[in-house]
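The complex appears here without one of its protein chains, the remainder shown in place.
Order as written gives the chain letters A, B and C; numbering starts at 1 within each chain.
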Amino acid sequence: MRYFTAGESHGPELTAIIDGLPAGISISVEEINHELKRRQGGYGRGGRMLIETDTVEITSGIRHGKTLGSPVTLIVKNDDFKNWETVMGIEPVDDRAKKMRRLAKPRPGHADLVGGIKYEHDDLRNVLERSSARETTMRVAIAAICKQMLKELEIDVAGHVLEIGGVRGEIPETMTVAEIRDKAESSAVRCVDPKIEEAMKEKIDATKKEGNTIGGVVEVVVGGVPIGLGSYTQWDQKLDGKIAQAVVSINAFKGVEFGVGFEAARLYGSEVMDEIVWSKETGYTRTSNNLGGFEGGMTNGMPVVVRGVMKPIPTLYKPLQSVNIDTKEPYKASVERSDSSAVPAACVVAEAMVTIEIAKAMLDKFESDSFERMKQEVKRYRDYTLNY
Amino acid sequence: MRYFTAGESHGPELTAIIDGLPAGISISVEEINHELKRRQGGYGRGGRMLIETDTVEITSGIRHGKTLGSPVTLIVKNDDFKNWETVMGIEPVDDRAKKMRRLAKPRPGHADLVGGIKYEHDDLRNVLERSSARETTMRVAIAAICKQMLKELEIDVAGHVLEIGGVRGEIPETMTVAEIRDKAESSAVRCVDPKIEEAMKEKIDATKKEGNTIGGVVEVVVGGVPIGLGSYTQWDQKLDGKIAQAVVSINAFKGVEFGVGFEAARLYGSEVMDEIVWSKETGYTRTSNNLGGFEGGMTNGMPVVVRGVMKPIPTLYKPLQSVNIDTKEPYKASVERSDSSAVPAACVVAEAMVTIEIAKAMLDKFESDSFERMKQEVKRYRDYTLNY
Amino acid sequence: MRYFTAGESHGPELTAIIDGLPAGISISVEEINHELKRRQGGYGRGGRMLIETDTVEITSGIRHGKTLGSPVTLIVKNDDFKNWETVMGIEPVDDRAKKMRRLAKPRPGHADLVGGIKYEHDDLRNVLERSSARETTMRVAIAAICKQMLKELEIDVAGHVLEIGGVRGEIPETMTVAEIRDKAESSAVRCVDPKIEEAMKEKIDATKKEGNTIGGVVEVVVGGVPIGLGSYTQWDQKLDGKIAQAVVSINAFKGVEFGVGFEAARLYGSEVMDEIVWSKETGYTRTSNNLGGFEGGMTNGMPVVVRGVMKPIPTLYKPLQSVNIDTKEPYKASVERSDSSAVPAACVVAEAMVTIEIAKAMLDKFESDSFERMKQEVKRYRDYTLNY
Partner (left out) sequence: MRYFTAGESHGPELTAIIDGLPAGISISVEEINHELKRRQGGYGRGGRMLIETDTVEITSGIRHGKTLGSPVTLIVKNDDFKNWETVMGIEPVDDRAKKMRRLAKPRPGHADLVGGIKYEHDDLRNVLERSSARETTMRVAIAAICKQMLKELEIDVAGHVLEIGGVRGEIPETMTVAEIRDKAESSAVRCVDPKIEEAMKEKIDATKKEGNTIGGVVEVVVGGVPIGLGSYTQWDQKLDGKIAQAVVSINAFKGVEFGVGFEAARLYGSEVMDEIVWSKETGYTRTSNNLGGFEGGMTNGMPVVVRGVMKPIPTLYKPLQSVNIDTKEPYKASVERSDSSAVPAACVVAEAMVTIEIAKAMLDKFESDSFERMKQEVKRYRDYTLNY
């Protein structure tokens, strides 16, 4: 499975093409829209999120509710485009129009300046429009399709927010993936620890009042993953590595960790290892999951546990130094923004990226032309691993 | 640039092929061997490291001291192979020989069991031999070639150990890449903070005495990187994402972060952002480097700062539960190992993986058939970015 | 540069995403539409071609007439979709609707049966809709963008029909690429040899009268290609190999050849070789072009000359044996079709695929973030090759 996303933040629409899906997966458009809605929600959002409701349009690859095996095209229209037709138009325009909403003052913490230099743009809007988090809409839409596939393969994904602005929750080891999903889903900040939820909201409110922003840590857990996705045989075949790339590729993410993660630097070997046990009913399992479901870059049958950290959205709360690219003069900008924290939404995106990578790994490993045959094969493989 | 590594830990030799290097890079074999030696060193190593000295043999792609543009083959012989000829032989053997050094007891924390299931092996040695850290030898050798290329392009890489077993050093913001390299190089634990070095060694000694193991955090810093490597335009083009994959692909690494990394979850937006300034001499720079040299997945001209965390090497210090795959009987194993910490060596490997990704990004961006032309082009591009 | 096409023949629209174009290429939508029109023309076409006029809509990656460096989305709506909304609908339908226009009788010479088996389809329409030549519309649209880029780099592509149904024209060695394009453009069968044009038309007419079909040979010529695209260093880097894949990937194409091509089996070495000469004004050139512009898988500065052969469109003129997949009963079908030859249109598609591969090779070789810098670099490289 390969995919591209396309589209500018204020352009007419966002598009994605997914190539290499099996034929015969039942796809519900509603479920895709439901996922898009999840991305738009979350305590602490403001502005655009409150106005627009993203809905997907499918224009290829699905017929009568099932995938065809041919490329799937997903489109999400930008309702707001009518107000941007001149600014974002395809056709050449005169000089006056060129200057409309032109960006000559790069925002610190954004791609504006570097993108302008790299692509030799005169108007930094050319960067802003694509490097925007708006692009992640399509990642969520793609993942919504993958999720429907994984569900039929009995693989279950859930994301939740572990920490916002230094307020960190706890998650009991015994919580199942389904419980995590349910609890996160019913929390405005996607936090599974009810004691902490209020503290998070207060932190968000206080931060918002100041016009400042905060980041956080999100965790994605995947249950039901077969043993042996990914491989240790070549550096680029390790699945944890691929997931790491996918998570860090999300706008504003600055790190990723698996299982105990960075805590591993403070623990003894005797504390970190997951002991191996066996029973006829479950096959080989581990008595703990410090390694986050990975051994040698391969899934070991325990839940995959990935965490990503999102930096605070760039803010101009404290007037920040930048430079006008036309004049090279320094300037100080001071604009408040309405989102003080996008962490709950980013959690949905992180969930999406992990979902996509797990789906890709499944399609890589198993025959994936016909989903019917794939399901049978996965079942046979699960039986095999149980009886190894 | 693409590359494969190959070779089993106790096989006759390790091999790597690097495809897509420019023609005309001056390569010193000695410098490759020097890098291999760095990987083998480090306080806390034992066993094999003390016996063998890896040296590289080049069998293609270089002639009269310069790359040809054709694939480069690197070989490192395993001196020890003479003792393993039967166990690791290519040709079929009788049943008695098949049982020699056969592994039926998977070690917790290793790839043994999962690899055995995935590939349907009867002897888990078939996994152990490839999933071994021995494989990283070739990554260091490949990177040693990349490093010689990057040096001529005025890009400078240094790795150092930030934390071992909970003992964490400090690194002054003002330290240059060259200083980091020099200080790390003269420290047995690759620590640039002399006050901490002793504490690290003591921690290693105490851990060794107990037969236990510890992990740590390593940091890689890259200076002189041009503005605009990587891209925000498609998820898989972000360079920080690619580096994340490369670092997590190292054996025993459980996480990666850039700039402030996971700390970003505890900071305000106003604290994290790097202000933009400009001067005729330096072009655009930032007054701080919280984002670790990346904006929008692209290098922004500030030093790239990446950290990876290594878990403690699996140890059997505290007898650990596992299962015999023949009998399904549980067993408890208790074997001491000689390496209590491989963090300083892993630091060299992390440095290697970051080096390789930076080299790939440079070759992707610039014309890279002739190194002579590439150098001119990089120079022109640097002038251009200075005058944007 | 990477790209996907998507879309079913009778679905709502065809889509393509092109990833990796430089920023700053001037793009005319009219020129894309002009290319789409070329594909739809040609003596011997019938049916749908006469009704629909394809026009492209761009929804991303281009702003104010120039590429942004971000992915470009191209859409061509299927006007006819209004008549197919139930048959090709995305949402699940009832059993009655499922049977509408269901295909249970695979057509010999098409992908119907094999696709049905591979993807486990019950309705072979699921194959037909994607394996249709309609898909090539998007290849032509993509190539129309590449062509505008190549033109500014002084690379010139022309396709012409060499043979239809056994009627073969001659093309004088001295004809320039521009002349070929002009002559082909003014011929209803895209034939540059006016003496043969009439014979081709007559052949088409006679074949049509019989309800039969004929194939042909098309030739694509590319002038102005710099020396040294592609490489001999690894099998998959040879540019002639990549072009071969691209041409054979066109529906109904059964072969590809370069320069003297298959004739090489009948010639002596002394007849085939292109002698090397040098002058200050032209640098190194060849006195003939038997090798079709390639030496060692690399362009040698002479025009690239590629030919592809298209089989006759499958026809049911002579009732052909097939099998009903529901009943396994044999049946004989006899349906006339309106296109007796699609060779002139296929010529436009072949031209497109060669254009795309040349564009990819240019973007691979040269720095391709900013088209402005790319143009300068290509110019410098041309100067260099002239003075080698």
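To be clear about the criterion, contacts are C-beta pairs under 8 Å (C-beta built on N, C-alpha and C of every residue); 3 or more make two chains touch, one makes a residue touch a chain.
All figures in this text were calculated on a predicted structure; none of them were measured in a lab.
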If the hidden chain were put back, which of B:F4, B:Y331 or B:Y384 would touch it?
B:F4
Hidden partner chain, touching residue among B:R130, B:K238 or B:R286:
B:R130
The missing chain sits against chain A at residues 19-20, 69-71, 228, 231, 233-234, 365-367, 369, 373, 377, 381, 384
Using the document's contact rule, name the residues of chain C that touch the chain not shown here.
4-5, 106, 108-111, 113-118, 120, 127, 130-131, 139, 163-166, 168, 207, 212-217, 227-228, 231-236, 238, 240-242, 244-249, 251, 254-262, 264-270, 272-278, 284, 286-287, 291-292, 295-301, 309-315, 317-318, 320-323, 325, 328, 330, 353, 385, 388
Which chain B residues touch the hidden chain?
2, 4-8, 11-17, 19, 22-24, 29, 58-65, 68-73, 88-93, 97-98, 115, 118-121, 126, 129-130, 369-370, 372-373
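Here, only the chains that are shown with their structure count from here on.
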Far-end chain from chain C, centres as C-alpha averages:
B
Which chains, taken as a pair, are joined by the highest number of C-beta contacts?
A-B
Report, in whole Å, the distance between the mean C-alpha point of chain A and the mean C-alpha point of chain C.
37
Between chain B and chain C, what's the gap in Å when you average each chain's C-alpha atoms?
45
Would you mind pulling out the distance in Å between where the CA atoms of chain A average out and where those of chain B do?
27
Where chain B touches two or more other chains at once, by residue number
228, 231, 233-234
